[in-house]
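Here the complex is missing a single protein chain, while all its other protein chains stay put.
After this line comes chain A, so read on.
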Amino acid sequence: MNKNHRVPSSRSLNAVEVKSKFGAEFRRFSLDRSKPGRFDEFYGLLQHVHRIPNVELLVGYADVHGDLLPINNDDNYHKAISTANPLLRLFLQRKEEADHGTFGTDSLTRKKNTVLSAVLLRPDHNKKKPPVIISLPKDFRPVSSIIDVDILPETHRRVRLYKHGQEKPLGFYIRDGSSVRVTPQGLEKVPGIFISRLVPGGLAESTGLLAVNDEVLEVNGIEVGGKSLDQVTDMMIANSHNLIITVKPANQRNNIVRSGVGGGGGAASGSSGRSSDSSASYYGYSSHSAAASIPPHIIQNFPVGELESDEDEEDLVIEAGGEAEPIRHMASNHSMSSLPRYEPHLNLRTATTPSPDRAMERGSLEEDGTVITL
């Protein structure tokens, strides 16, 4: 305690005075301006000085203009340190209680107090609902995605469900059935596997990408033709941590049409905030309204090898008397943590670009952040 209440005795130029507020408590300490360290160390320090080691925090600071800005990575942390003059005022909130609306640069026009009061005088019920928070992609964990749009026929859809580390059940059922195929001999009825039921509240239902009576064509890149219902069931369960199913949707109206720019951009398409640059792309979404209104998904592409991702293959080994440690698969270069492990910077790309290289992918991220819908 006394350490934290220590008033910095020597106000050298190198020191940044920090005043950190969490709830009703303040802590004061100092940091070396020339060696600020990394954000996660800083974050740990905050948890330590407030004696809240297991509480997830949102860290904000008041910048020179009086705006409340977030500190959540090395860049803005260093910015905050470098601009501290000399006092750095920090405002900590529990993540679950966080009022995201308080951050913003538009607060320039507002009075300082207004901004800070949002933090200091907690929930103000008279205030209007905070606007939709636009956060960094790393704050999200993907739940599902449509992938390989450029290589699949328009009538098919390849959906990736991310089961890892979440409690939500996959929540769907499959059944036997027959489908009609066009062959050189004419129409032919062949046995097929279909989605028969979606469990309310399950992952499959919440994505909105799978529907009852969709025909299952592939599981993690392996065709299901000729396989029995039980075989397909076992394949899906064996891949459940990272399930990629290619379906032929029963409802073909929501398909992505790639010939020309689609017309039906409904009212919601405006909200997608597509940048004008994207007109350079060849394809658009025929029905942005549908895509945008449904729950979270990301459209992205994966190299084929990644269909058989090993990322979830960490077995848990408990040594006697020791602590549990996950086994990392040697082949896997992903480092796994319990928190979001997904790096969309690498994978996220616009589905409207036919064959992009990595640079383009990254470049188009800003443009088509649109596909991240909330």
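Keep in mind that, in the parts below, a contact is a pair of C-beta atoms (placed from the backbone, for glycine too) under 8 Å apart; a residue touches a chain by one contact, two chains touch by 3 or more; residues count from 1.
What we mean here is this: contacts and distances are computed from a predicted model.
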Protein name, per the UniProt record, of whichever chain is missing from view ("Proteasome subunit beta", "Superoxide dismutase", "hydroxymethylglutaryl-CoA lyase" or "LLGL scribble cell polarity complex component 2"): "LLGL scribble cell polarity complex component 2"
Residue among A:17, A:74, A:150 or A:314 that touches the chain left out of view: A:314
Residue, one of A:72, A:144, A:239 or A:254, that touches the chain absent here: A:239
Options A:55, A:152 or A:229, residue touching the unrepresented chain: A:229
Listed residues A:152, A:170 or A:211, member touching the removed chain: A:170
Contacts of chain A with the absent chain, listed as residue ranges: 163, 169-177, 196-197, 204, 220, 222, 227-241, 243, 308, 312-320, 327-330
